[in-house]
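All protein chains but one are shown at their positions in the complex.
Chains here go by letter, A and B, matching the order in which they are written, and residues are numbered from 1 within each.
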Amino acid sequence: MELPYVVVIILFCLGIYTIIMNKNLIKIVVGVNIVESSLILLLILISFKLGGTAPILDRKYELVVDPIPQALALTAIVIGGSFIAVMLALVIKIYKRYGTLNVDEIRKLRG
Amino acid sequence: MSRVHKIFRKFYKIGLVLFLAIFLLFIFDEIQNLDIKRYLSEHYISEGVQETGAINLVTSVLYDYRGFDTLGEATVILTAAATLSFMAPIKKVKMLGTEFTIIIYQTIIIIIPFLVVLGMNLIFFGHISPGGGFVGGVILAMIPILVTITYGITFSENKLKANHKSLLEGIGAIGFILLGLLGIFAGSNFLASGQANFGLGNPGELISAGLIPYLNLMIGIKVGAGLATIFNSLIKEG
Partner (left out) sequence: MTGGKVVIYVILNMLMIFLLFTAFFAVFTKNLLNSIITLAIFSAILIVIFVILQAPDAALAEAVIGAGLTLAFFVITINKTKDWQNE
């Protein structure tokens, strides 16, 4: 069990812990960002081979890393960025309606 | 009674997260000792340059072999921009601004042409060196964002109108689909650039790889206009 995979598992569980336990809405969005970044790191870790070079073939090469998970990671980064923007816009709307950012008090008010 | 109940719920949640961590540790231990051969990656590495004409393998996977997923991602950005500009109010709300010194105003005016050149370089050379349409599009979106931050939103809405930005986003999306339909007119599949032999050229030059530079340009325009619309809507809200 190598160190990078253990770090990915710990980051994923830390993000989920933040989403479940924290009371502030902005900290919950920070937790979602950490979960997304850990999954992108896992995709890039899968495509790595020892002694390989970057997947741009313009010189003589011996061993090239895998290009398929890197294309999926590029898509995931761009989608994650616009998805955080939509979540933050909803947080601003909730603040304007209820006047507070605490999850417990929003659950009590109910409209 | 309610205090004991709260402490019990807290430990219950921590216990669930720890259980998830141990479960994932067992699964990763099993997966690491598998010995599989990746046939598809070997096919893309050995035949990729000959079939598509692009040196950058990630670009050839993203725009030629898997071009349909890029269309799906462009749809996600379009949906996010539409959702945010639907929620923003039409009249402007008060945005907290400060007065900057004259150094910042002059520096922003001088930097803007260099940002345009950098963005266009990353878009057009996407199939030769790292970069591609998405990164170039985000750098092109930085120009309206910088003007909004330093000069205020009224000046920025006068110079770069919101209607022009949404027109550019529409041109980018429809251009992508029309270039895909060009593959059907040539007698092959939708979004086929290597299978239909669209003039592949020598690998390593600027005009090569069939449809891929034009697809990069359409995606760059679309992502740039979409992200600038998202930022302006987020500033106007509240």
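Here are a few things to note about the model shown:
Note that in this section a contact is a pair of C-beta atoms (placed from the backbone, for glycine too) under 8 Å apart; a residue touches a chain by one contact, two chains touch by 3 or more.
The model shown is predicted, which means the values in this text are computed figures rather than measured ones.
Between the chain not shown and the residues B:G131, B:P144, B:G180 or B:G220, the one that touches is B:G131.
Across A:L39, A:I84 or A:I106, the residue that sits in touch with the chain not pictured is A:I84.
Chain B residues in contact with the hidden partner, per the touch definition given at the top, are 56, 58-59, 96, 122, 130-132, 134-135, 138-139, 142, 145, 227, 231, 234-235, 237-238. Residue-level contact of chain A with the missing chain is found at 3-4, 7, 10-11, 14, 17-18, 22, 24, 26-27, 29-31, 33-34, 37, 40-41, 44-45, 47-48, 52-56, 65, 70, 73-74, 77-78, 80-81, 84-85, 88, 91-92, 95, 101.
Everything below uses one rule, namely that only the chains that are shown with their structure count from here on.
Here the spacing of chain A and chain B, counted between their Cα centres, is 16 Å. Residues 1-2, 5-6, 9-10, 12-13, 16-17, 20-21, 54-58, 64, 66-68, 70-71, 74-75, 78-79, 82-83, 85-86, 88-89, 92-93, 96 of chain A touch chain B in their complex.
If you check the complex, the residues on chain B that touch chain A are 10, 13-14, 16-18, 20-21, 24-25, 28-29, 32, 38, 40-41, 44-45, 48-49, 55-58, 61-62, 66, 69-70, 73, 76-77, 80-81, 83-84, 87, 128-130, 132, 134, 204, 223, 226-227, 230, 233-234, 237-238.
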